[in-house]
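Excluded from the complex is one protein chain; the other protein chains are retained at their positions.
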Amino acid sequence: MSETTPARLRLHIPEPKSRPGETPDFSDIRVPDAGILNRPPVDTPDEHMQDFAFGLIRVLDENHRAVGDWNPRLSADTLRAGLRYMLLTRVFDDAMQRCQRQGKTSFYMKCTGEEAVAVAQAMAHDNDDMFFPSYRQQGLLVARDWPLVDLMCQIFNNPRDRTRGRQLPVLYSARDANFFSISGNLGTQYPQAVGWAMASAYKHDSRIAAAWVGDGTTAEADFHHALTFATVYQAPVILNVVNNQWAISSYQGIAGGEQSTFASRALGYGLPGLRVDGNDFLAVYAATLWAAERARTNAGPTLIEHFTYRAAAHSTSDDPSGYRPADEEKSWPLGDPIERLKNHLIAIGEWSEEQHEALGVELRAKVKADLKEAESFGTLGTLPDEPRSMFDDVFKDLPWHLVEQRDEMEKL
Amino acid sequence: MSETTPARLRLHIPEPKSRPGETPDFSDIRVPDAGILNRPPVDTPDEHMQDFAFGLIRVLDENHRAVGDWNPRLSADTLRAGLRYMLLTRVFDDAMQRCQRQGKTSFYMKCTGEEAVAVAQAMAHDNDDMFFPSYRQQGLLVARDWPLVDLMCQIFNNPRDRTRGRQLPVLYSARDANFFSISGNLGTQYPQAVGWAMASAYKHDSRIAAAWVGDGTTAEADFHHALTFATVYQAPVILNVVNNQWAISSYQGIAGGEQSTFASRALGYGLPGLRVDGNDFLAVYAATLWAAERARTNAGPTLIEHFTYRAAAHSTSDDPSGYRPADEEKSWPLGDPIERLKNHLIAIGEWSEEQHEALGVELRAKVKADLKEAESFGTLGTLPDEPRSMFDDVFKDLPWHLVEQRDEMEKL
Amino acid sequence: MARMNMIQAINSALDITMGRDPNVLVFGEDVGYFGGVFRCTAGLQKKYGKTRCFDTPISEGGLLGAAVGMGVYGLRPVAEIQFADYIYPAFDQLVSELARLRHRSAGEFTAPVTVRSPCGGGIFGGQTHSQSPEGVFTHVCGLKTVMPSNPFDAKGLLIAAIEDDDPVVFFEPKRIYNGPFDGHHDKPLQPWATHPMGEVPDDYYSIPLGKANVVREGKDCTILAYGTMVHVALAGTEEAHVDAEVIDLRTLLPLDIDTIVQSVQKTGRCLILHEATKTSGFGAELMSLVQEHCFWHLEAPIVRVTGWDTPYPHAFEWHYFPGPKRLVKALQTLMEN
Partner (left out) sequence: MARMNMIQAINSALDITMGRDPNVLVFGEDVGYFGGVFRCTAGLQKKYGKTRCFDTPISEGGLLGAAVGMGVYGLRPVAEIQFADYIYPAFDQLVSELARLRHRSAGEFTAPVTVRSPCGGGIFGGQTHSQSPEGVFTHVCGLKTVMPSNPFDAKGLLIAAIEDDDPVVFFEPKRIYNGPFDGHHDKPLQPWATHPMGEVPDDYYSIPLGKANVVREGKDCTILAYGTMVHVALAGTEEAHVDAEVIDLRTLLPLDIDTIVQSVQKTGRCLILHEATKTSGFGAELMSLVQEHCFWHLEAPIVRVTGWDTPYPHAFEWHYFPGPKRLVKALQTLMEN
């Protein structure tokens, strides 16, 4: 028998610190100094990896300097390339959002404020590593120099849409970029990435896999499936959680972020979890290099939590003013990833406001030109193909019942 | 670009240290001394709970003494009651196994070697706490003095079977014992227990819930679902993992026990995980009291890993000689729970070999008598009810199509 | 009498049942403070408090599992699955647990859970925001399956579903949340305000599960439809100049077989209309039941008009959607035979 005197139980419902009409409040977010964490060997036993799961790996300090053990010491050219990709991603997002408002596409999703995650990671990976992204990693494709025109055509479902209008815009597929077809079902790509990595290991290949989910998606079964299979078979995979604080209208506490960090989930599986300043290009790059080296040397998988903020609406169907304070993003303590890398480059004398200005002009012009080309193939409403094409690819070959249905459709 | 030189990847497949024909090898199991871990306050922040998730809470030492901070200081009567329930559970298991061999039931599952888990936990809980067990916690019912005759009748599917022959034997239901209907689908009861606990908290009730899964079942989605919901809503629930080293033929490494402990899974959710010597009645009792007090005082849920060993076959359909060394159980470093509690009672002068002998005789006689009574209502083959009864309870009231089907069956 | 669209009617049903019974809890992804991505739970958290209407983690299996446990405790949980396409992660808890609990425990344990979920296409949702999986649930013993076609029914049926002691899967055709849709996507949207079934009493009422509704009497043939397709059926009937009897099933299981059989025995011809894919869809069961019960009255083969056996394609939505054009053609074949 329990000796405790029966107390009245209470049901706890997590709540964000501020709601619409209130002033944004991020006072509960601790921001440790940059450079204070050491960079351990990639085969460090996970019981010694605690600090990295609960702390925050940061490289860029208040004076825009790259400091500490995790500084990946990238060349100025690499940094400028990163800046360019991030800015291009943002310019692209703005353009596509406008297209949606203009009715050229039914739907769009921006990654504003999160550009460092996808861009730095794509650059830190080998080009033949396989990516299993969510819908908010368009930066991976930008950083792999995938033609924006191709993405636009997928968004417009026009005749150049390689997925033939099958999916909702932004659910890209780009096999030649080693970028897996994005599913509308959250998290399903996570165990798939682990399976792909298991196959690569079985084949004594050298390619590793990486997968991305959001903070909210960590609650799905496939998150647990992926971590379990990754640890059991020590699959060469990097499992990323992009904690942008929100899952549509639910803040990260609803996903279980109130009691612990998402990076710390890894520890219980005997895996290292790295919690990284997701708006710090250098920190994301460094953490990814560490995890990639670990995977490639058969030292095991890694979970990386990218601590960032979803500065834009969830999608063009969403209006955040219904659930969070207006321009909460302005108060985000970790700043903007593009601004921060720009300031770093300027601080080390490798960049200037003028160059940045010029770069913006150049990229907007590029996107404008790409858009012109993409639109020339048609936008929402222009059919990507013959309607009969919808019956293709259900199976490799059309079974009789689909042939019958296709004929029925065409006889209408 | 990664700086690592492409290595040849390898796929890792976990393997137990010994297989049939080899000598049992438990050399990788570290057995810390009893009494070395302190008993922290129930609201200790989980970052200070590490040792309990990776260590092993033990109370009974080599000299059969109860030592250390976790000693629940139970009365001799309570200890004798525990011994009696454990022995009764084992005698019951042996009897039912024989019944299966004799064709009186189609199936049976023993919990031999794991009796301390269910018995100590049932005794440490309040009687109105709600249990969501797996098929290997028959000790919960024994310790709640649930009539064995009722269990036997469920096993025999005879007319006294309260579940009217609906389920496989051992998938008991006993609402009056606050014991939830056991599902054949592994792990489903885990989030259900959390939901029940959320309801209890919503109602400002004082009853808490407890659920049990095996080591193998921790890989199921519902394990993650339960931990996520438990931490998000701080549900008053105790989530138990009975790590008996085996999941049918798969050793616990296949479930992810190779790289970390199952108790440590809790830490990533911001919950305490207690790893307990599951063959130490006092340790299990003490850990359960701690978690129950925590839940009842709104301090939050707890995960308890009971480190034990499945001494018997998985079920009457299983033959362990196909995948593990013969009598591996004899080498299990944590001994037998009944022997250990018996020796403790003797060591403190509250029990004797003679009394133990007599108890065995008494309990075997009791089970024999109960069996006689249960068999008098029929065994496998005696129908529990009219066949038409199978149409009841699909819905509260029979819809027309079930009435039609029932009539069709009866007109045969 | 108020004018409500389907969202408001569903909101009103939830409001009223929560007001009458403190054991009714409403939860799901984004349903709490925000009030649901389709706004069906708007205002409920404010009115009834955070512990009665709240957000859940994005874990359909977890929220259904928790709902089962709450039901076992004695509550009446109403869980929202944000899109029917995302009900699959909860499939095991739905079919192996929720549906079977009463039977396997011989009535010792039950869970009167209602699962609400928007279904169907026609909203440019692509293959993962457009599915109609209702047929699968009618194959699972122990579940009741409901799909309303208008605000008045939605409120009455949802109240009945929540009060029902058996688990109910309640599908809401999202295409008609704001107004009836007859398949003519080029026509401007008609709001429910201008539709008779948009007249919804403010207070409590319920519509019994298992009762179909003859929305149009006719003698030439019988059209079996539910959800959005009821409106397509009515439009197609006019355009084909066929005097069809249109039956809105409302509840798929238990099915109102009497109303169906009476009608088909009268008309001798039957057409089945649904948006879900054809093979092994609920239309197959309907066709089988009509064949079994009305064989000797049939003057022509029963006809199915359904979604094609492909995923719902984003770009070809209107080639996929079984609209009036296909229905008219099928009705002509049906009548020629």
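Per-chain numbering from 1; labels A, B and C assigned in written order.
Rule of thumb we're sticking to: a contact is a pair of C-beta atoms (placed from the backbone, for glycine too) under 8 Å apart; a residue touches a chain by one contact, two chains touch by 3 or more.
The structure displayed is predicted, hence computed values, not measured ones.
Novice: Taking the complete complex into account, tell me which visible chains touch the one left out.
Specialist: Among the chains that are shown, those touched by the missing chain are A, B, C.
Novice: Which listed residue (C:Gln82, C:Thr128 or C:Thr267) would be found touching the missing chain in the intact complex?
Specialist: Hidden-chain contact among the options goes to C:Thr128.
Novice: In the full complex, which of C:Asp15, C:Asp30, C:Asp55 or C:Asp92 touches the chain missing from this view?
Specialist: Of all options in C:Asp15, C:Asp30, C:Asp55 or C:Asp92, contact with the hidden chain holds for C:Asp92.
Novice: Based on the whole complex, identify which of A:Arg164, A:Arg324 or A:Arg406 touches the chain you can't see.
Specialist: Only one of A:Arg164, A:Arg324 or A:Arg406 touches the chain omitted from view, namely A:Arg164.
Novice: Using the touch definition up top, pick the residue from A:His48, A:Arg98 or A:Arg175 that touches the left-out chain.
Specialist: Going through A:His48, A:Arg98 or A:Arg175 one by one, A:Arg175 is the residue touching the chain not shown.
Novice: Can you work out which residue in B:Ile13, B:Ala326 or B:Ala369 touches the chain that's missing from view?
Specialist: Once the missing chain is taken into account, the touching residue is B:Ile13.
Novice: Of the residues B:Ala53, B:Leu83, B:Met96 or B:Ala221, I need the one that contacts the missing chain.
Specialist: In the complete complex, the chain left out is touched by residue B:Ala221.
Novice: Please output the residues of subunit A touching the missing chain, sorted low to high.
Specialist: Interface with the chain not displayed, on the subunit A side: 130, 132, 162-164, 166-167, 171, 173-175, 180-181, 183, 185, 188, 190-200, 202-203, 209, 221-222, 224-226, 228-229, 232, 392-396, 399-401.
Novice: Mind listing the subunit B residues that contact the chain we can't see here?
Specialist: Subunit B touches the missing chain through residues 11, 13, 15, 19, 106-107, 157, 161, 164-169, 171, 183-186, 216-217, 219-221, 247-250, 254-256, 317, 322-323, 383-385, 387, 390-391, 394, 401-402, 405, 409, 412.
Novice: Contacts of subunit C with the missing chain: which residues?
Specialist: Against the left-out chain, subunit C lists 85, 88-89, 91-92, 95-96, 100, 103-104, 127-128, 135-136, 138-139, 141-142, 253, 277, 279-285, 287-288, 291-292, 295-296, 298, 300-304, 309-311.
Here, only the chains that are shown with their structure count from here on.
Novice: Using mean CA coordinates as chain centres, what's the gap between subunit A and subunit C in Å?
Specialist: 36
Novice: Can you compute the centre-to-centre distance for subunit B and subunit C, using the mean CA position of each chain? Integer Å is fine.
Specialist: Computed from C-alpha means, the inter-chain centre distance equals 41 Å.
Novice: Counting only residues that touch at least two other chains, what does the list for subunit B look like?
Specialist: 198, 200, 202-203, 221, 224-225, 228, 232
Novice: Do you know which subunit C residues sit against two or more other chains?
Specialist: If we look for residues of subunit C contacting two or more partner chains, we find 51, 56-57, 59, 61-62, 89.
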